[in-house]
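The other protein chains are all here in position, but one chain of the complex has been omitted.
First chain written, first letter: the chains are A, B and C, and each begins at residue 1.
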Amino acid sequence: MDFSITADQRLMQESLARTLEAAAPLGRVRRFAADRDEAGADVWAALADFGLPGVIIPEEHGGLGLGLLDAALAAEALGRAVAPAPFLGAVAASVALTRGGSAEQQARWLPGIASGKVVAGLAIGEAVAGARDGMGVKASGGKLTGGALFVTDAMIADLFVVADTSGGLHLVAADAPGLTRSVVTSIDLTRRLGELRFDGVPAEPLAAHTLDAVRDAAWTLLAADTLGAAEVMIEKAVAYAKERRQFGRVIGSFQAVKHMCAEMAAELEPCRALVWYAAYAFDDAPAEASLTAAHAKAHTSEVGRFIARTATEVHGGMGITDLLGLHYWFKRIGLNRQLLGGPERVRRIAAQIQGLAA
Amino acid sequence: MDFSITADQRLMQESLARTLEAAAPLGRVRRFAADRDEAGADVWAALADFGLPGVIIPEEHGGLGLGLLDAALAAEALGRAVAPAPFLGAVAASVALTRGGSAEQQARWLPGIASGKVVAGLAIGEAVAGARDGMGVKASGGKLTGGALFVTDAMIADLFVVADTSGGLHLVAADAPGLTRSVVTSIDLTRRLGELRFDGVPAEPLAAHTLDAVRDAAWTLLAADTLGAAEVMIEKAVAYAKERRQFGRVIGSFQAVKHMCAEMAAELEPCRALVWYAAYAFDDAPAEASLTAAHAKAHTSEVGRFIARTATEVHGGMGITDLLGLHYWFKRIGLNRQLLGGPERVRRIAAQIQGLAA
Amino acid sequence: MDLRFTPEMEGFREEVRTFLTKHRDRYVGDAVRPREAALEWQRLLIDHGYAARTIPREYGGYGAEPDILKTRIIAEEFTRVGAPRGFANQGISMLVPTLLEVGSEEQKKRWIGPTLRGEVVWCQGYSEPGAGSDLASLQTKAVEDGDDFVISGSKIWTSTAAQADMIFCLVRTEPDAPKHDGISYILFPMTTPGIEVRPLTTMTGSAEFNEVFFTDVRVPKSGVVGGRGRGWFVANATLKHERGMLGDPNATEARLHALIELMKTESVDGRRLIDDPVFCDRAMQLQARVLTMKFNGLRNLTASMAGEASGMAGLVVKLQGCELNHQIAALAIDALGELGVLYEDGPHLRAKGSWQWNYMFDLGLIIGGGTAQIQKNIIAERGLAMPREPKLASA
Partner (left out) sequence: MDLRFTPEMEGFREEVRTFLTKHRDRYVGDAVRPREAALEWQRLLIDHGYAARTIPREYGGYGAEPDILKTRIIAEEFTRVGAPRGFANQGISMLVPTLLEVGSEEQKKRWIGPTLRGEVVWCQGYSEPGAGSDLASLQTKAVEDGDDFVISGSKIWTSTAAQADMIFCLVRTEPDAPKHDGISYILFPMTTPGIEVRPLTTMTGSAEFNEVFFTDVRVPKSGVVGGRGRGWFVANATLKHERGMLGDPNATEARLHALIELMKTESVDGRRLIDDPVFCDRAMQLQARVLTMKFNGLRNLTASMAGEASGMAGLVVKLQGCELNHQIAALAIDALGELGVLYEDGPHLRAKGSWQWNYMFDLGLIIGGGTAQIQKNIIAERGLAMPREPKLASA
């Protein structure tokens, strides 16, 4: 009966943070970023031990049976740690199956996803954010043709959730005939993207109208990831400002620097409540889910850009060096901003959801 | 052979500033603002003595024969003084007649405008900024029907420059049969606006394609007026910050206040060069005139809003009082922003001018 | 996180709806000096727990336990039918919480009830011409004389001073103490001889504030609240309540709603304003901010009802809330184009000029009650534990 996260949720988040400190410290993230072929299996295994891949999967299918708010709190922790992990795909596939899969499909796929053994990639970019470079997937007679870009974890996934251009959703096994995949490199080397090419690839259709739920969940997780990454950038900026001395005093005693930090905090803190609410609405207030997820995604992206830039500035020249590594958070926020639609695109959808735009 | 104003132009501006100090000090402006029926004839007479109404009118018609840059420098001085004067209409009518009037029309109207005896009002708002409230003027058989809002100096004008909805431009005498006028009150009480109703009013058509030039000149003058008003707001904010003490020191020694002042100056100073260039281009680089006038209008409006707000903030509570009267500049900038199109509208036109928008 | 309504809560909602339907013809709104019908409506609201809900019954309130859901239901149902929510003046929002925290038993008994019922109207005497952001440097002095203080000096930004019965005022009672320790918080009648009120006209064209001048104003010492010389700390408790009030997310949501309605009904060249993608995008940006502040407000309410500190989520409310209100008004003005600058009267004026009025008045709110710069200092120092402004060599 309240607007807050529970003590259990707080404990889960703290425990996950400790797991990530051990399994994915910055040095581990750097190795993942440096070796583009590395799959990060050890990190994912640690998260699987934690139960994270199945966070929203019902217990009868081997998951933790929790809600999207718990998943969002986990995404925040992953963002804080700039941790490499195919978590977005796991949750998106969980949503796709629980909301749009048959009992048989659920039984076949969910336990593998929950255990972390089946890695899922998300290929809905064109349907949500628009198609570029002649991309887009057409479905006909149970087969898919075309291409999808910006597919999460494309090279290591066992299963893909694919949207066609009419908004239909499909499951595609990674070893399906006619499917080819290739690497796409973004600024953010803590995540992996890829391109899929479909040449008459057999696919399992999911129920109609499932795409919106998958999109809303993914938007919320991306917002939560940015929330976590931006928190860390503020913390690092504040710590640096308290320690770095110029002109005989710590720079944090200069009002300009103080106010940069205050503005970052003032922008970010209210985002937290919106991210929480969007995640809560996904499970408990469906009429508000899409609008709040859209706004959480778009607004947190804008705030994230402001913080990524401002926190870097507070660090002065050190902020742009690889020595400090602040750029991992900067770029994480940068990818979250554009993935599944930049803020302008997502706000347009927010207007459409309310009937304010065609 | 240079990008600067001449010593003569600088002298003219300084001399005009002295004229305005004498003829329109803040106390005089306050009286004009308080008595809505007052015409400000003394101020206009002082400016007419100066030759200002005919600044761009050729000498053979009794004007000073100068260029739009000189008019813009004068508008800047008027904005600095928040002076009430039907100057925009005088220059706009001069442009309409010199660019689109016959020799006979020029001979008939220009000497009166140049002497300040014929006051001109500008009624092109609907054609430039779009029609609201069912307004808009239709021309047929030499007669005008419809309505025009936001007409400058409507109640005291002898002559109106009126645009019809197809972009044609007309001269209408204030005493023409079928013309009725009424007061429209804006936040800015240093200028007067009105509404015109046309019921088959006889009008003198001007040459086709004259509207763009009238619009460009008016945009440039509005930008210059904002430039002047914003300069004063910065000067007042800086002076106040150097004098007002809180916490045992002048507030201008706080970095937050210093940076607010620095940001205002950094935003405004480059506007000056753009306003100059737009005015210069009007006479000497016609291919660039419309685009630079549009950008001068839109950008100076955005910067003006920022400064109006920030300079008020630097003044703390005193900034919002009538005691200090800072709001006269605030509101002057506010009206300039919206008149003949807010920034969004004008930027859209800027895109159209370049063929970037339909 | 659980905002679902149980059957019990749905029952409560039904109760509120029944009340609102039954008393539909008695709705009377707030006013500085309310008329009898408004006083009656206020009493009715208190009797039913829709106003002064959590204030103890012995002091004239309804005496209910804090309950976020019931509070939310009341707000929703009153907003839905447009019923006036009871008085929200400075006496109720600032003085009453202060008296509850630090007032003597006698002060609570004497003032809270009449204030809640609208029978006593208050004004606030804090800022002075020379003491704005640096409020603790205030100079209005109160000189001890037997059982009285004799007060001289002046105050500024005192709204409703002309209509108020009473003032809660900060005065310097110990001129030799350090500046924060020499101040007392004192209550006295505005009818006391020696008080002069001068209206202070602002940029909106109206006099929302006053200056108040004190010349040898003799008032009893018994009016001091929270102990002589403790006024700075008493006032800070009150300022905290003011900051909360200035960032009311419900009012902001209502304003956004009005903006979107405006954009759906107004048009230029036959096209609705909302159909302009540039303005629509700005409206959506503001809607996102409104949602963040709405949910942030629920989060703060939850913390406050659980007796927990709201931390950063509370510190940012004034800064972000005031700015957001200002920006909503700015978009309305921009979308209205030339119509957006009209003011005062005339057939083309929209919403009685309230968008322009709000745009200007909100700028005053951004400045008042702790400027944006002071808010940022507070956020940095209290929220982020950054260093305070260092002491100067020459200060």
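The criterion applied here is as follows: a residue touches a chain if its C-beta (ideal position, glycine included) is under 8 Å from a C-beta of that chain, and two chains touch if they have at least 3 such contacts.
None of these values were measured; they are calculated from a predicted model.
Note that of A:L11, A:A107 or A:I187, the residue touching the chain absent from this view is A:I187. Considering A:R18, A:R31, A:K117 or A:R132, the position touching the chain not shown turns out to be A:R132 (whole complex). Only one residue from A:H61, A:R192, A:H299 or A:K331 touches the chain missing from this view: A:K331. Contact between chain C and the unshown chain involves residues 276-278, 281, 390-395. Residues touching the missing chain, restricted to chain B, are 1-6, 69, 234, 238, 241-242, 249-250, 252-253, 255, 258-259, 261-263, 265-267, 269-274, 276-277, 280, 284-285, 292, 295-296, 298-299, 302, 344, 347-348, 350-351, 356-357 (touch as defined at the top).
For chain A, the residues touching the absent chain in the complete assembly are 125, 129-133, 149-150, 183-188, 195, 245-249, 251, 254, 256-257, 305, 309, 312-313, 316-317, 319-323, 326-327, 330-331, 334-335, 337-345, 348.
In the analysis below, only the chains that are shown with their structure count from here on.
Per-chain CA centroids place chain B at a distance of 39 Å from chain C.
For the pair chain A and chain B, the distance between C-alpha centroids works out to 51 Å.
Touching two or more other chains at once are residues 255, 259 of chain A. Each of the following residues of chain C touches two or more other chains: 373, 376, 389.
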